[in-house]
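Heads up, one of the protein chains got dropped from this complex, but the rest are sitting where they should.
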Amino acid sequence: MAKFDENARPFSEKWLDERLGVVTLKKVLSTEYWIPKDINFLWAMGMVLAATFGLLLISGIFLLMYYKPDAALAFDSVNYTIMTEVGYGWLWRHIHGVGASIVFLIIYIHMFTGIYYGSYKKGREMIWISGMLLFVAFSAEAFSGYMLPWGQMSYWAGMVITNLFSGGSLEAYGLVEWIRGDYVPGDAFLTRFFMLHVLLLPLVIIGLIVLHFGTLRLPHVNNQKGEEIDFEEAAELYKAGKKKESKVIPFNPVFLSKDVFVMGVYFILFFYLVFYHFDFAMDPVNFDPADGLKTPPHIYPEWYFLWSYEILRPFNKDLGLIAFGIAQIALFFLPFIDRSPNVAPAHKRGLFNIWFWVLLVDMIVLTILGKLPPEGIYNDLGLVAAIVFLLLGPALFVITKMEKKI
Amino acid sequence: MKEQGRRDFMGMALGGFTALGGLGALYAMKRSWDPLPSVKAAGFTTIDLSAAQENVLNIEKWRGKPIFVLKKSADMKADDRDVVVGSDRFHVSIGLCTHLGCIPAYLPGEKIFRCACHGGEFDASGHEIFGPPPSPLEIPPFKLEGTTIVLGEEGPEFIKMKDAGLIA
Partner (left out) sequence: MKELKVLAVVVFFSLLVYWGVEPFAHGQMHKHVDSDKFAYSDLPEITKEGDAANGGNLVMGAGACLGCHSIESQGMPAPMDAGTAAASYGVNPPDLSNIGALYDEKFLAELIKNPAHALNVEHKFDPAAGKMHPMVAFYGAGGDIDQEVADMVAYFKSIAPKEISPKEAFDNACGRCHAMRYDKYTQLGDIPEFKYEKDALAYQIKVLEYQDHLKKYMGTLPPDLSMIIRARSAHYLETFVENPQTQLAGTSMPRVGLSKEGYEKVEAYLTEIGDPSKPQREAIGPWVLGFFLIFSILAFLWKKHQWRDLH
């Protein structure tokens, strides 16, 4: 049995520490959570993501109070009740819509940062894997949320994506109908995706964020040179006042102050989009109510799904599905495909540097092609880009196998 | 530690400024819980008084609340809170007990309202006569238009009652 100081004032720091270990907790999670000094603003993207998730959560709570998950009422509950009647309802919806889109931009920047600096290797594999799980969970969250306004894009995206589960020649239409609870996306489909969007997936995401943060604590975050730092030693230096010589800084308040500044700049952009430039995130086509008898002339997924959607398009149904399946999971294996002994920024890693930029450009090309009408030259380009993407996996294995230790 | 406090002046300025923004956000959240315009617009109910029978309680609905309409018979005491239409007198009130909001029942024999929840009683003019209710049954804003009464709008008769402090 631990010792308790009889004289400690209730709720004083000492009192709380004896009961909850707050002092230790504060040290471990904040004031003595050591972060390398040699990092740039890209290392703030994680906190930017956490903040964006916070915005999504808060705005979502307010939307939830007036939204009606019913195929007959959903569209009007969003577009009439929330957008015109509820005080600042439009603000919550715009924040939620823009947040859902921009969160993926930040996720992609965050992922490519990890790839560029090799932050998924040597003890950081679990960070990467938990990050990929977050990516998948966020994708599911975004897709299920996209169903809720029950506009034309909701309906037809629901139709097309659920049809993927028929598995091509497997013709598993029973499975598709099971997922929908109907022959077409209807009321049952809407209400189950509503459940996923507001309950199950957010729970999963919150759990994964905790896991992701947990995976960071022991290996610590990487730094701009990929240098292996002796954190204990560096921390001692810092605590002894030799801040210049030490290679680390505490998370709170030193690293945090930089995070917060980056967040501030990010919020300027974010709210500019919320107030003045939201169409990219809230597709006009989805302001037409769902109509099961009329497909809109152009349907396309939200921009962040386009690259994998494009990998599906140039092939026949079965091959397309297989390629799509590979694309979905390929990135999970990055830490194990990369055989190089080096943790270093790409520009120090020879061929890997070329590989990195090819990957980035290829994914952007796929993304843009994914939105273009599938005709003429775009089809050929799409095929090339998809094949390049599929070849990048084996290529990475070969390149990194040959890479010399630096 | 003292030095630390002075040194982190910037951090505190930032915190204070953030709190300011937080207040703005709280205001928007508060507004999101206000009754919707359509709820407020639906706040009018028109009741035709000409068909009422003496000493029979009619219950109508206004803003989701029950409204008592009771045409008084000649032997019931006149009251300043009565709505007078020609030679007829009506008791019109929100049918929720002023104690804790149950609906009192009308007893035509005794010509009183009795609330089942905690035994409160009101006379036929809505004055509390027994039990815990602290005040008379409340009179909703009304406007007379011939023999119909519009609830939710303040007519001259209502304003007179309000100025005399009679509505609740």
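Observations, loosely collected:
We just call them A and B in the order they show up, numbering each chain from 1.
Operating definition for what follows: a residue touches a chain if its C-beta (ideal position, glycine included) is under 8 Å from a C-beta of that chain, and two chains touch if they have at least 3 such contacts.
Being a predicted model, the structure only gives us computed values, none of them experimental.
Considering the entire complex, the omitted chain makes contact with A, B. Contact with the chain not shown here comes from a single listed residue; of A:Trp15, A:Phe213, A:Phe231 or A:Phe267, that residue is A:Phe267.
For the chain left out of this panel, the touching residue among A:Trp15, A:Tyr80, A:Phe315 or A:Phe397 is A:Tyr80. Touch with the chain omitted from the figure is made, among A:Phe41, A:Phe213 or A:Phe333, by A:Phe41.
Chain B residues in contact with the hidden partner, per the touch definition given at the top, are 7-8, 10-11, 13-14, 17-18, 20-21, 24, 46. Listed here are the chain A residues that touch the chain not shown: 37, 40-42, 76, 79-80, 83-84, 90-91, 94, 105, 109, 243-244, 249, 253-254, 257-258, 260-261, 263-265, 267-268, 271-272, 274-276, 280, 282, 284-285, 287-289, 298, 300, 303, 306, 360, 364, 367-368, 371-373.
Operating definition for what follows: only the chains that are shown with their structure count from here on.
Averaging C-alpha coordinates per chain places the centre of chain A 51 Å away from that of chain B.
By the touch rule above, chain A contacts chain B in their complex via residues 62, 65, 81, 85-89, 91-92, 253, 257, 260. Those residues of chain B that touch chain A in the complex are listed here as 8, 11, 14, 28-29, 31-34, 36-38.
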